[in-house]
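Every protein chain except one is present and positioned as in the full complex.
For chain A:
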C-alpha cells in the first residue's frame, strides 16, 4: 500500500522532522509499529535537502519549532516546490493562533505532541478509505 508515487515498497514511507531526540525516538517507534517505513531528520532544512536530492515520502510529521529552519518555513518551501506529500504538523503549542498559522503554511492537519497509536491509527484508516 504506497500512497506516494515514488514509493517502491508496499509500506507507507514516513519522515519524522523534529529536533527533540526523545520525540524522534518515540515517533519513530510508534510509526514503525504501525507498519510504516520511517526516517528521521532534525530540522526543516534537512527535509528540503532530501526532497531536492530526489527522495520523497508519503507522510511527513513536521514539528513546528526547530533550529535552522522551522516547520512553517519548511512546509511553505515544500509546497512552493510542488511537493504533494501529506504533511501533518506536530506541535506542543497550545494557542489556536499559532496552530492556525502553522496550518496556513500548507499542512494537511495538525496534531498536539506527542503522537499516539490511536491518533495515527485514525489517520491511516482515513488514508486507506480515501485510496
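The working rule: a residue touches a chain if its C-beta (ideal position, glycine included) is under 8 Å from a C-beta of that chain, and two chains touch if they have at least 3 such contacts; residues count from 1.
Note that contacts and distances are computed from a predicted model.
A.B. asks: The chain dropped from view, which UniProt name applies: "AP-2 complex subunit alpha", "60S ribosomal protein L6", "Histidine-containing phosphotransfer protein" or "AP complex subunit sigma"?
C.D. replies: "Histidine-containing phosphotransfer protein"
A.B. asks: Just to verify: which one of A:68, A:101 or A:117 makes contact with the chain not shown?
C.D. replies: A:117
A.B. asks: Among A:26, A:50 or A:103, exactly one should touch the missing chain; which is it?
C.D. replies: A:26
A.B. asks: May I ask you to list the residues on chain A that touch the chain which is not drawn?
C.D. replies: 20-23, 25-26, 29-30, 33, 92, 113-114, 116-117
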